[in-house]
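The block underneath contains the structure these notes are about, expressed in structure tokens.
A selection of the complex's chains, in situ.
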Amino acid sequence: MKTHTDYLWFTTKRRQEFVRITDEVRAAVKKSGVQEGMVLVSAMHITAGVYVNDWESGLIEDFQTWLEKLAPAGLPYKHHQTGEDNADAHLKRTIMGQQVILPITHGDLDLGPWEQVFYAEFDGQRRKRVVVKVMGE
Amino acid sequence: MKTHTDYLWFTTKRRQEFVRITDEVRAAVKKSGVQEGMVLVSAMHITAGVYVNDWESGLIEDFQTWLEKLAPAGLPYKHHQTGEDNADAHLKRTIMGQQVILPITHGDLDLGPWEQVFYAEFDGQRRKRVVVKVMGE
């Protein structure tokens, strides 16, 4: 059994930004030497997420508009009484998901034709991290 | 360490359809011979999901009504400027979830009394796939 751990670091320019990370995840899988197994890709901060969906800029805008409707910024959240202003970021990441696990088959990510992995930042402009944990043989 | 990979194929009759797949996942676990481990069940298309919940037709209708409210079809989504008409399917699958991981204990799925695994199709009527990846010993 083999394991391998990588950390991806992000400092986005905007507060909210979706970044494609499929290539970085694939590179970690290659580095691990694992032929059959799984890779966990998980946000280590609670105002960011990781999800799989389409690499199409219109749909990414649709996701962002939709999240703003379901979990708006600027409401009088209780969390803001602590001095924070990012309660909406915690809610938005909950909708998009914290993490994905991808299968590894024949030494590569076993993805469908349109699957791309994204880092979803909802409170950026500072250094934040994603863990990539590979396990298999 | 053992791994085993199966693919389940679906061509639903309706655009949106939820299909129970607990038995197919259990069959993959049995075939793998894994006694202790985990099985990943993950949609390979980005307009479908996999989730665990109740096998009760009323609740399944409630889920579908609810998803239509949270992520309606027919809005002027940006994604549709590419010629697509299924932005809502991408959003609905995000709510339901792309995948689940189930524990394997004593050679079988380790499920609670009401847990059933479902494939959730939101843009069907064509061939689509779920990967089942078993890992353990």
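The first chain written gets the first letter, and so on, giving A and B; residue counts start at 1 in each chain.
The rule is simple: contacts are C-beta pairs under 8 Å (C-beta built on N, C-alpha and C of every residue); 3 or more make two chains touch, one makes a residue touch a chain.
Computed from a prediction, not measured in an experiment: that's the story for all the values here.
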- [ ] For this file, with 2 copies placed, note down how many copies the whole complex has.
- [x] 3
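Note that in this section only the chains that are shown with their structure count from here on.
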Task: Intercentroid distance (Cα basis), chain B paired with chain A, Å - done: 20
Open item on the list: Which residues of chain A touch chain B once you look at their complex with the stated criterion?
Closed with: 1, 36-38, 51-54, 56-59, 61-63, 65-66, 70, 95-97, 100-103, 105, 110-115, 135-137
Task: Residues of chain B defined as touching chain A within the complex - done: 1, 3, 5, 38, 40, 42-46, 70-71, 77-82, 87, 90-91, 94-95, 97-99, 101, 129, 131, 133, 135
